[in-house]
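One structure, pasted below without further comment.
Presenting chain A:
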Amino acid sequence: MITPEQRAEFRKHFRYNVGRRLVLDKIVKGVVFSCVIVAIVPLVAILVNVFSNGAAALTWNFLTEIPGAVGSDDPGGIGPAIQGTMVLIGMSSLIGVPVGVMGGIFLSEYGNNRYGRTVRFFNDVLAEFPTIVIGVFAFVLIVLTVGNFSVWAGSFALSIVMLPIIMRTTEESLKLVPVTYREAGHALGIRRYRVIFTIVLSSAKNGLVTGILLAVARIAGETAPLVFTILGSSQFISDLNGPIDALPLRIWRLSSLPYDSAVTQGWGAAFILIIMVLSINIGVRYIFLRNKEKTFLKFKKMGVAS
Partner candidate 1 sequence: MMETATKTPVKGVSIDDVKYKLIAENISASYDGIVAVKNVSMKFQDRAVTALIGPSGCGKTTFLRCLNRMHELTKNATLTGKVLLDGEDLYSTKVDPIINRRKIGMVFQKPNPFPTMSIYDNVACGLKLNGVKDRKILDEVVEGCLKMASLWNEVKNDLKKPGMSLSGGQQQRLCIARALAIQPEVLLMDEPASALDPIATQKIEEMIQELKKEYTIIIVTHNMQQATRVSDYTGFMYLGDLVEFGETKQIFENPRNEITAKYVQGQFG
Partner candidate 2 sequence: MTRLIDPHLQNLSEMMKQMSDLSIQSANLAIDSYLGGQNARKQVHELSSQMMNLYDKVGDLTFEMILRYQPVASDFRLIRSSLEISYGFTRLSRYAYDITMVRETFGDLSDCKNEVIYTLSGEIKQMVQLAVECFATLDLDKAHELRTDEDLVDKYYNKHLPMLITMGNVKCALADALVLRYMERMADHAAFVGDSVNYIVTGARTY
């Protein structure tokens, strides 16, 4: 037993430099905040730059017309690029999302063995792959075989870029669902696949959607795979088997031309691309996390968030 005298003795050894510690606290806080600001400055700088330079180019014509002749009086617009990017995102998602989600389900539910570990490893490798190599691969596989640049090749390449991201985030979201819900499902005599799809997947909904959107935002801006697969064009899409235009490509082309009007258009295109990505992110966050209080409380009750 520790007696009151001993307690008083031990207390004498504590440090009572509270004042100094409060000052230290403030200093550390200051340092942390300034680091955050340093981290955000580039982002803000880019956004300000793009918006200020690109705003000048924005007109209705700009958004809807095809690019005009280089260096002429009527520079045209980036209509095909916008259309191209949308189509590419859509088609890549069509391939990438189901495969990625299924892969994530496999890794999370059935992947606690050597086989799963191998798959996970390869997935991680693919996630860090240089996208230009993926583009070359799609070029060799599809473009050379078929004989022309096409949307298919572009979507294929982009879906490969998308795949590992979706797989990884799906796996993580599913793993966040506590084991006890799966057990409850099994104890009710429900078959395993139904437990996964009806109970587990719906609980992990938010995480899944966030992952998919991350991936979409990522591929919207990928340029390297597109160079070898869709080539770029100046027309609206008429045929899925032919080359199309996309925003990243168009920005690249426009920015490398020596004409001022082209460069301004490049800024404008960048503006559009950033707006597109931002609105996907913000829009879905608004829709899915709108009942943020309730959702957060839900996660708290589940013991998932603290």
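To be clear about the criterion, a contact is a pair of C-beta atoms (placed from the backbone, for glycine too) under 8 Å apart; a residue touches a chain by one contact, two chains touch by 3 or more; residues count from 1.
Candidates were picked such that all candidates are chains of the complex that A comes from, given by their letters.
Bear in mind that the values here come from a model prediction, so they are computed numbers and not experimental data.
*Asks:* Number, please: which of 1 or 2 touches chain A in the complex?
*Replies:* 1
*Asks:* What part of chain A is in contact with candidate 1 in the complex they form?
*Replies:* 112, 178, 180-181, 183-191, 194, 198-199, 202-203, 205, 298, 301-302
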